[in-house]
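Every protein chain of the complex appears in place save one, which is left out.
Labels run A and B following the written order; every chain starts at residue 1.
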Amino acid sequence: MEEAVVQTTHVHAPPEGFIRKHVFSLDHKVIGKQYFGLALVAVFMGMALSWLMRFHLVWPNTKVPGLDLLSSTGAPGGVITPEYYLSLMTMHGTLMVFFVLTNAPFAGFGNYFLPIQIGAEDMAFPRFNMMSFWVTFVAFLVLILAFFIPDGPPISGWTAYAPLSAVGKDAGPGLAWGQSLWAISIAIFCVGQLLGSLNFIATTLDLRTKGMTFMRMPICTWAWFITSAIGLLAFAVLLPACLLLLLDRMAGTSFFIPSGLVISDRLQNHAGGSPLLWQHLFWFFGHPEVYIAILPAVGIVSHVLITNMRKPMLSAKVIIYSMMSIGFLSWMVWGHHMFVSGMNPSSSLLFSFPTLTITIPATIITLIWLGSLYGANIQLNSATLFALGFVSMFVSGGVSGFFLAQPSIDIYLHATYFVVGHFHMVMGVAAIFGILSGTYFWFPKMSGRMMNETLGKLHFWITFVGTYCIFMPFHYLGLAGNVRRYSSFVNDFMAPLMPVHKFISIAAFITGAAQFIFLFNLIHSRFRGKQAPENPWNATSLEWSIPSPPPWDNFGGKHPVIYHDPYQYGVKGSKGDFVMQDSPEQV
Amino acid sequence: MASSTYPPAVSPPRLGGPERASRSGIWVGIFAITMSFAAFTSALYVRQASGDGVHIVLPPVIYANTLALVLSSFTMEMSRRRGARALVPEALGLRNGMGWLVVTLILGLAFVAGQYLAWRYLAAQGLYLATNSNSSFFYVFTAMHALHLFGGIAALVYLIGRLASSHRTFRRSQFDTTAIYWHFMGVLWL
Partner (left out) sequence: MGKLFAAILTLVALASAYPIVTHMYVQPVDISTHGHAIDEQLSDTMAEAGFAFLGAQLLLALFVWRFSNRKNGSNVKHLPGGAKLMVATAFILVGTEVLALGVLGQKAWADVYFTAPKQDALQIQSQAGQFAFYFRYPGADGKFAALHPDKIDEGNGNYFGLDLANDVEARDDIVTAELAIPVNREIQLLMHAKDVNHSFYVRELRIQQDFVPGLDLSVHFTATKTGKYEIVCTQLCGLGHYNMKAYLNVLSQEDFDKWLREKASEQ
């Protein structure tokens, strides 16, 4: 392997001491692992919250042993109150969307692998990078604090619509300090994400090594780059929104609160605000946010599939341009969350067109995946299984989106379980599958050890079938008109639907339990797994050209030179069936 | 399957590296800040559309502040160009970058002081943050701008510190990025 030995000016000195190496580290790899660890904690918390929710929906008067210790007002005697259900739901959504789906696939894997895949020694701004993680960590702590205050966490959902979220404690429990902590936490989170996105963009633009043109970057690098561009602009809008919300709550302003509201028999002292303004600001952020959640997974899955198909995609360029169009279109569709919100009905029609149009690049990507599988030589390890599972879930979730994109159908399906089924399929399952696929794929590189394949496959099968059992029925419930965000189902028409809810809850408990297989595998393999070689998957991208785990400066002070794109698989006449990016071997 | 393979025999020098990254970085940051202010502005438009805004008379000191900030952009530029030429600044004076930098800082601080006066002027008229929608927006916009300006002031102080210290070294990129950011603050204000 030829390497151009250029100057060895390091971005930062080698780390010394435990604190510098593992706590306040400037190393993008450590920061990536820290994000991943935070996401792991958040996802198990979020999952536990969903268990409590599913339990309460089906067995509303049964007590949960020990829950009254966490909140004596929320769950007196261990029985969840309606308001506590809403608190659990709000925290579930907030933790999952922000601290899992924005952290793990993007900040976690992206931080770890983006610099390596472009041949850089570290991110462009290592200090900002370290700050971004610790800021995110502080945001996490502030959010969790809401569980432990007397009034409890907020009950307004992760979407925190005003005026419910803006007027304060008159509107209900959890809406005093709980809601404020939520807004503060999310505002801090925005700052962390902005610092992170800054790093990703500057690094990708300027720190690519010699020969690494844009089109030679792996698809997942592109996905992180596009995601960071979206994130930069999206979080830059959420931050002002949260600030304005905090001002309404604490400084008596009326950005979102109109006059004449009577809550808890008290006339609210506000005037002139617009509840729809919050919705516009929130969803202007919120819709790109869901693409921030899915695009890295699209990139990771493409990367894993290419390696394990032993052939390139039909066209990586088309996938990349499709991801860019999804990113671009994502800014124009936010109103589809607001079709029946009281917004001008003409606007609703206007928003539905780009929403339907986004189907095109998404379909292109899916068809390229499917078409590329034709004639492949698929290696079915755990990473591949989750990647293929992602394709299946992406189709399922995408197809249900097609219904919701049409305002006339949305009249019937809005705020029903159909919507909940749709976004869980794409975010709660597909994006998670992307993260899991990446984990199984990159664990050997990050830790120097292999994960247990048998446990991995077991984890896959239970999760794959389990998540279909949980979330497919949500769609049927929605079609029957089952309303969402209800802590109990007391409507007349709900009685015949309860057996479906029972089925879902049981499936949820089983599938959730299976995640502990993954956790065990993760921890056990970290310490007892088989030693991993440098390139266990015979892959071509740069991360596989360095030791497992990589040294602190990735390439040992050298700058690799790139000769190929990362799709040289199935190459005739080469040693093995692949050629690495930094190999001067001609193809 | 066509794919990009060998680089040409003589490849162009790579322009990348930490120096250039700081430049990209500051523009990226500026983009994000612009987006945030755009969000505040769109909120303002939505509010104004409801037509219940009471017109606020701008405090006269605002005009002085604007002048100060615009001037400070000039002085910042002077500093940057001088600084580029004088690799080893000998003395603190207007001949080299350092002096102009100090003037920029003074103008920046004057701006902040002037903003404070503007707020006191409004308060004297009974216009506080929550009084009406226009006053709310005035305070929010000026506070957010001032907050970001403090960042710029901190960068100026840091630069001056490095120039004045015995090392007398600075990265060219730090100077440039500080300058770009400072000009942006001016643009944002206008």
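Assorted remarks:
As a working rule, contacts are C-beta pairs under 8 Å (C-beta built on N, C-alpha and C of every residue); 3 or more make two chains touch, one makes a residue touch a chain.
The structure displayed is predicted, hence computed values, not measured ones.
The chain not displayed here makes contact, within the full complex, with A. The residue from A:I19, A:L141, A:L370 or A:A513 that touches the chain not shown here is A:L370.
The residue touching the chain not shown here, chosen from A:R249, A:H414 or A:H564, is A:H414.
For the chain left out of this panel, the touching residue among A:F214, A:F353 or A:F516 is A:F353. In the full complex, chain A contacts the hidden chain through residues 81-83, 86, 155-157, 161, 163-164, 167, 171-173, 257-265, 267, 273-276, 309-311, 313-315, 318, 340-342, 345, 348-349, 352-353, 356-357, 359-360, 363-364, 366-368, 370-380, 385, 388, 391-392, 395-396, 399-400, 402-403, 405-409, 411-412, 414-416, 457, 461, 464-465, 468, 472-473, 476-477, 479-481, 483-493, 496, 569-570, 577.
Keep this in mind: only the chains that are shown with their structure count from here on.
Touching chain B in their complex are the following residues of chain A: 11, 124-125, 194, 197-199, 201-203, 205-211, 213, 215-216, 232-233, 235-237, 239-241, 243-244, 247, 251-255, 271-274, 276-277, 280-281, 284, 312, 561-565, 567-568, 584, 586-587.
Of all the residues in chain B, the ones that touch chain A in their complex are 1, 3-7, 11, 14-18, 20-22, 24-25, 28-29, 31-33, 35-36, 38-40, 42-43, 46-47, 50, 52, 129-130, 132-133, 136, 140, 144.
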